[in-house]
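Here the structure is laid out as structure tokens; the discussion comes afterwards.
The chains shown are only part of the set, and none of them has been moved.
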Amino acid sequence: MFRNQYDTDVTVWSPEGRLLQVEYAMESVKQGSACVGLRSSNYVVIGALKRSVNEMSSHQKKIMEIDSHMGIAIAGLTADARSLAKWMRNECLNHKYVYGESMPSKRLCDDLADRHQRTTQTYVRRPYGVGLLVGAYDEATGPHLYQTCPSGNVYEYFATSIGARSQSAKTYLEKHYEGFDNTEKDELIMHALRALSGCVQGDGELNKDNGSIAVVGKDQKFILIENDELSVYLDKLDVEGGNGEGEGEGGNDGDAMEES
Amino acid sequence: MFRNQYDTDVTVWSPEGRLLQVEYAMESVKQGSACVGLRSSNYVVIGALKRSVNEMSSHQKKIMEIDSHMGIAIAGLTADARSLAKWMRNECLNHKYVYGESMPSKRLCDDLADRHQRTTQTYVRRPYGVGLLVGAYDEATGPHLYQTCPSGNVYEYFATSIGARSQSAKTYLEKHYEGFDNTEKDELIMHALRALSGCVQGDGELNKDNGSIAVVGKDQKFILIENDELSVYLDKLDVEGGNGEGEGEGGNDGDAMEES
């Protein structure tokens, strides 16, 4: 009840040394539909569940290409993500123009995190309400998987998942990630789909409409695998019996703020 | 009661990770009179119910031409829509001047959505109180139907409806949209009218005064069909017996803020 004196302004510290507005913004990431990311020594795969506003709409894009060596999967407010993606694309273009080579993913993610951090230190703008999984393959350092947060933090992962019901995917990934290192691209995709299939909400299952996968890696420019191209992999998943295992802890579809 | 501590400032997150002011702005779209949009493989049709302030006024414009290949139907605050339409027309003019060709609708809608998004992240301006259905025919990619929201989201649809009593139209469209693909222009207009007729409020019915249709498509510049030109189609609708089926769940005509 009294706590709220410290939680309506992003520039106000609570007596416990917390920035409550930043923590609230991080809640919006937890309500977005799930994304997963994982990498081997040569590839990064990112996957996401697309939400359909209704059956007449195309599904919402959850994975966006940033450059030919980098893409993102998003959980949280789509509008915030689109605005950030636009900025990231521009940074990549500028870097390529100036230096004649692709922007290193570490550097872009650090700049992106600073962009987040600034919104947490001034009252002019609210913190962004979106988390990003950034998958990139740098010529010099190989595949990378980063996660950025509304707080301005950035983490590097071997494999991870964010968004609603992402715990299910995390559990799968923790069990298997140690074996990913020399995995082939197609098997890595299968791992992504298996992790993702546990995050589907309600009675639904992962299918070619709500699933979305992207790969980037050695000699592999960023590609998006959706719809019929995805079916090939989903068929394998069905054969395994690994789809639809989500136990349905109540979704939040039709969410007013249209998180993705 | 305590919730309102988070709902009077657009830059304040609620503890649940929501932006309540943005959600409130989206309410104003639900109170505007209904619009529908649908497309075949060659055409987009947008339709809208016009509200008359009183019998001596001309009906309020609900459909506006943006360029010869694009138009919008609006639900929500007319003044906000007019201001956005003005900006969209300028963007189209500038693009044509610089590149010598029409602005791609996807690009304009993304920029428009960013314009919305910015109002949700700073305290300087309130979120716009209007939703738009954008119908466009791009030389390269054919017909498109987009919907934009106060939250900064943008969706592509095969067919959809927004505004008061739009659920009635959505139900009609969901039943029929799968057959729209090769439909001729005139039949597509009839679908729009049938969908729209269910959204008329009170005991009224769709007529040449309150109805408004626009078409754009292959070899078809944006045209507005109203009044007598509309009667031709309405006559067919009457023959079908498909008009006036709205059950009248209480309108909000004479609404103080003049939503359209």
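We just call them A and B in the order they show up, numbering each chain from 1.
The criterion applied here is as follows: contacts are C-beta pairs under 8 Å (C-beta built on N, C-alpha and C of every residue); 3 or more make two chains touch, one makes a residue touch a chain.
Owing to the predicted nature of the structure, the values given are computational and were not obtained by experimental measurement.
Of the identical chains making up the complex, 2 are displayed, while the complete assembly in this file numbers 7 copies.
Note that only the chains that are shown with their structure count from here on.
Between the two copies, subunit A and subunit B, the Cα superposition rotates by 50°, quoted to the nearest 5.
Subunit A and subunit B have Cα centroids separated by 31 Å.
Interface residues of subunit B, counted against subunit A in their complex, comprise 2, 5-6, 9-19, 22-23, 26, 110, 113-114, 116-118, 120-123, 149, 151-153, 155-160, 170, 173-174, 177. Chain contact summary for the complex, subunit A toward subunit B: residues 1, 4, 7-10, 20-21, 24-31, 53-58, 60, 77-80, 82-83, 86, 119, 123-129, 256-258.
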